[in-house]
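Heads up, one of the protein chains got dropped from this complex, but the rest are sitting where they should.
Lettered A, B and C in written order, each chain numbered from 1.
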Amino acid sequence: MLGIDLMRDPAIQAFRADVQQFCATHLPRDIRDKVLAGQHLVKSDYVRWQKILFDKGWIVGHWPRPYGGQDWTPLQRAIFDDETSKAGAPWLTPFGVCYAGPVIYTFGSQAQKDRYLPGIRSTDTWWCQGYSEPGAGSDLANIKTRAVRDGDHYVVNGQKTWTTMAQWADMMFTLVRTSSEGKPQNGISFLLIDMKTPGVTVRPIISIDKCHHLNEVFLDDVRVPAENLVGEEGRGWTYAKFLLNNERLLGAEVGKSTRLLQQLRRTLADIRDGGRPLSDDPHWRRRLGELRARLLALEAVCNEYLAAAEAGSTPGLEVSALKIMGSELIQGITGAMVDALAVKGLVYQTEGLEPGWQTPPVGLPGAPGMIREHLHDRATTIYGGANEIQRNILAKAVLGL
Amino acid sequence: MLGIDLMRDPAIQAFRADVQQFCATHLPRDIRDKVLAGQHLVKSDYVRWQKILFDKGWIVGHWPRPYGGQDWTPLQRAIFDDETSKAGAPWLTPFGVCYAGPVIYTFGSQAQKDRYLPGIRSTDTWWCQGYSEPGAGSDLANIKTRAVRDGDHYVVNGQKTWTTMAQWADMMFTLVRTSSEGKPQNGISFLLIDMKTPGVTVRPIISIDKCHHLNEVFLDDVRVPAENLVGEEGRGWTYAKFLLNNERLLGAEVGKSTRLLQQLRRTLADIRDGGRPLSDDPHWRRRLGELRARLLALEAVCNEYLAAAEAGSTPGLEVSALKIMGSELIQGITGAMVDALAVKGLVYQTEGLEPGWQTPPVGLPGAPGMIREHLHDRATTIYGGANEIQRNILAKAVLGL
Amino acid sequence: MSAFTQEDRSLLADSINRFVADAYGPERRAAILTSDEGFGRAEWATYAELGWLGIAIAEAHGGSGGGLAELAVLMRAAGHGLLMEPLLPTLVQAAGALAGGGSAAQQAEWLPAIAEGRAILAFAQDNAAQDEAPVIAEATGDGYRLSGRRGFVLYGAAADRIIVKAERAGQPALFLLSPTAPGVTLAHARSIDDRPVSDLTLDRVQVAEADRLPGGDAALLERLNQMAALAVCAEAVGAMQAANRLTLDYLKTRTQFGTSIGNFQVLQHRMVDMTLAAQEAAAITWAAIGAASIGAAETLVLTAAAKARSAAAARLIGEQSIQLHGGIGMTEEYVIGHYYRRLMLLETLFGGAGWHLDRLGGWTAAGIDGEKA
Partner (left out) sequence: MSAFTQEDRSLLADSINRFVADAYGPERRAAILTSDEGFGRAEWATYAELGWLGIAIAEAHGGSGGGLAELAVLMRAAGHGLLMEPLLPTLVQAAGALAGGGSAAQQAEWLPAIAEGRAILAFAQDNAAQDEAPVIAEATGDGYRLSGRRGFVLYGAAADRIIVKAERAGQPALFLLSPTAPGVTLAHARSIDDRPVSDLTLDRVQVAEADRLPGGDAALLERLNQMAALAVCAEAVGAMQAANRLTLDYLKTRTQFGTSIGNFQVLQHRMVDMTLAAQEAAAITWAAIGAASIGAAETLVLTAAAKARSAAAARLIGEQSIQLHGGIGMTEEYVIGHYYRRLMLLETLFGGAGWHLDRLGGWTAAGIDGEKA
């Protein structure tokens, strides 16, 4: 079935309408307003929304029923993701429900399932991801953080970096090196670390948008119970790749781009140059058309992949294609936003990112949120495997070069 | 001295004015009209113009005085090249006066100088360049054409390709392999071959513009007198690199781009869409501005290099930078031309390339010449070392990567 | 709705691809290019026999009752194989105009003739969507007198009839015109991709009322242009996929500097971008065709996006497939340059990227952006 036909399936349309309706009635307005304005969200904002989804049974809709999920297909999951994004819901922080949870219920022990899955579902436990290291960014197989077995504990030493929201985290799942024999990938294990363990230090990294999303996590003689090893020693790389595949159809971020494009459209209508709104200018009009065309095309590509996935096909390489197209489109949209703002001068009043803030803004209303989004999104072509790496993967795996 | 100041030097301005004046009075109008219309030139067109320049003493102005030149500086030579191009003069076919001549007077024997230089100066001998081979395009060091010494002759076997204007040539200078020992570059020699020698076969290559510029040259047991070896055996690669350096400041083709941009400007004024000339359309206006800005910037870069050359500096790597910028600009301009024509439909009436042709055209007047130019100029980023190779060279030699 | 299933379309695609591989090779194609007519009469007869020419013609008129989706399968194969025959004007434009706006008599006369390969029809309107030099149809007692000029009439030289867009009482109208009628002058040439193309001049040409398409109004023309734009996108997708395939093969086999040039990372990434571009163009093209086939509201928006994105992809792939081939890509003997020229033409037909982006941008700015729900 073609993607476009699949989208017309009545059951699919009904599901989409359900999600839209739920967002319209249950997404707290204060949270939505912050998201749409690009303002700072605090931990409790995320938790509040995720608990609302938990109550509805949707936060882990993509999990299997035995673990509390709804057995959503990739298509349902994509629709859920897109529609919540479009509605202005916060980012569904994936570290628990998308990463730690599936690894634990797929590869973990019964004790691990019993202990961790409830807190993941309810967002009572906040997770973060300890993968990257200063010397292992694109080259993740090169991780150096060592975990040495000492009785019924591992003693962990090393440093993780770019750890998103670690400042709020109760738990971190990590890739650690348990062996330096053989291929680098084979010495890596998957270990769960309680952030309150002595020896764990979190240091903030302020990014170029002046915000604190990222952290360094230092691990100095951290004693982790051996029972926190997930699956087998030396199989951590396999579990990490399983996750990657699991997430393969979400990288396009169609929902986010849709929301940002709406924001761009409003911005072009609001900003005047020479007395007329920018959206009347032929160059802006063409640029808006170009971005819209790219978004429609990206959506069409996603739909084809989703249709293939519904038909049971798992080529597994869409993740790279969608990551490239999706991230470059987001940068195209946020780049257009700041170009529009620039007509009046690029004022970056970071106080404007705080929701309580009341003073009339200097510069254009809404500018801080858009500038923050633009600066932050320079990272979309870097994180999760830089786009250069994604192109290497496609050249090798798809083109056979 | 800054390039822009140098250009204001009265002696330089006077020289430029001389060239312009000479073109205005001595460039035959029929030849100029063909060039400006992008029509086919025949051999006699080139010869006629080159003889006019010979009579003026300018065809080898850049040669040293002892060989009949005028000791032009690189700046004078660049001005001469630019202004003749702008005036609509034919391409100054470089194979004799720029390539064969300088190699012969620099590295050749007295007998070779006596024999070949007069015909080169007067264009009574037409030369072509036998460098590329089917397996040695970008990788020129890989040439396979073998010259085996046999008494007082070399016996040459192999195949040359992309040989421009070989169909008109009396002589070909070639790179041939005289040894397969050591580094591939060290086994290459520089040999002059009379095209009338038995065993030389020229086969036309029609290019995508439907024209015959290029040829394959087959060499089957061609017996070349040993006295036709220039310089030393095994030093051919050095001579070829000497030539490259010699030509290093002309690769930008500022004159040609200037002429093409004028043609684009006229075309945009002539073609109407929705009743108004394309040059009134904001998108076309911006695109024209963009091309003009690139041309002005390229000219400024050239002027800086020329000022450095006048001051005695020879960094030697400009050739790659100017080749990249110049070729990509030419493609930008000719691409805009066909996009303008496309508004009315891309009719490629190749009969319109023949100057005698009188029938009213199908499609837009002037279209065949512009389409031919566009198609032909797809090669500018390929020939003379593809732009990818030029970027490799710059990465290594300038950036130290 | 089409009488074809998705499986039928796959079978159709297979059969066309097989024909191209078996019977439309480089030698045959070269012979067709240098022939007087510039396309294959024998091939046209074969297409009729194989049922392709009636694929989107109603069963009542001797066709098999398909629609745009089936035409798109055919056009994609035409792009893949660089077919030279007049599929676009005859099957998409003329048959579309007759089916959508022709009288019963016109349909009965011409649709079976098209399906059976007995008639070739051309279509004459401005290339750009805005009609700045209209042909004027002046009413006479029993018909019309047509005067004016039309450029870029594809396959005008071979046409049994030319459907001409004209202005009648300030409104667009369509007329079936015999190219041999008094006052009709055709000047012939070739398009950049070697197709026969003509300038058409009408000097007080007498046309009967019976030769006007009664339903040939502005709405039909908009629909026809949309169909034709999507057919062209499908043809471009086929050409891009073929050009990418050739270029990838070349990267794997050509060696320089002692290695296959496909080992150079810069060329790898460029080939990746070409592949993604073709994939994107294909996806949005099929989405738009799917919407158009059921008359969905978002067809307009999707068509503009499809034409714009396939034009952008065509430019990238056309230019870079020559660049990656190097010198050999510049030769007329090798086929990649033919793909380049075909893609150049397809880019421009029925509105270039800019024209469609301007429309799409206008809709988006106005909030009419075909957003689902």
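The definition used in the following text is that a contact is a pair of C-beta atoms (placed from the backbone, for glycine too) under 8 Å apart; a residue touches a chain by one contact, two chains touch by 3 or more.
Here the structure is a predicted model, which means the values were calculated and not measured.
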**Omitted chain - touching chains that are shown** = A, B, C
**Request:** Out of A:226, A:244 or A:382, point to the residue that touches the absent chain in the complete complex.
**Result:** A:382
**Item:** Candidates C:133, C:266 or C:297 - the one touching the absent chain
**Value:** C:266
**Message:** Given that one chain is not shown, which residue among A:73, A:185 or A:207 touches it?
**Reply:** A:207
**Fill in**
Omitted-chain footprint on chain B covers residues 1-5, 7, 13, 16-17, 20, 258, 261, 265, 268-269, 279, 282, 284-290, 292-294, 296-301, 303-304, 321, 324-325, 388, 391-392, 394-395, 398-401
**Fill in**
Logged for chain A, residues touching the omitted partner chain are 132, 135, 137-139, 142, 161-162, 205-208, 210, 214, 272-275, 283, 338-339, 342-350, 359-363, 371, 375, 378-379, 381-383, 386, 388, 391
**Fill in**
Listed in rising order, the chain C residues that touch the chain left out are 264-266, 269
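Note that in this section only the chains that are shown with their structure count from here on.
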**Asked** Taking each chain's centre as the mean of its CA atoms, which one is farthest from the centre of chain C?
**Response** A
**Asked** What chain lies closest to the overall centre, CA atoms only?
**Response** C
**Message:** Report the inter-centroid distance (CA atoms only) between chain A and chain C in whole Å.
**Reply:** 42
**Fill in**
Whole-angstrom distance, CA centroid of chain A to CA centroid of chain B, is 53
**Request:** Could you list the positions in chain A whose residues touch two or more of the other chains?
**Result:** 282, 286
**Request:** Hunt down the residues of chain C that sit against at least two other chains at once, touch-wise.
**Result:** 267, 354
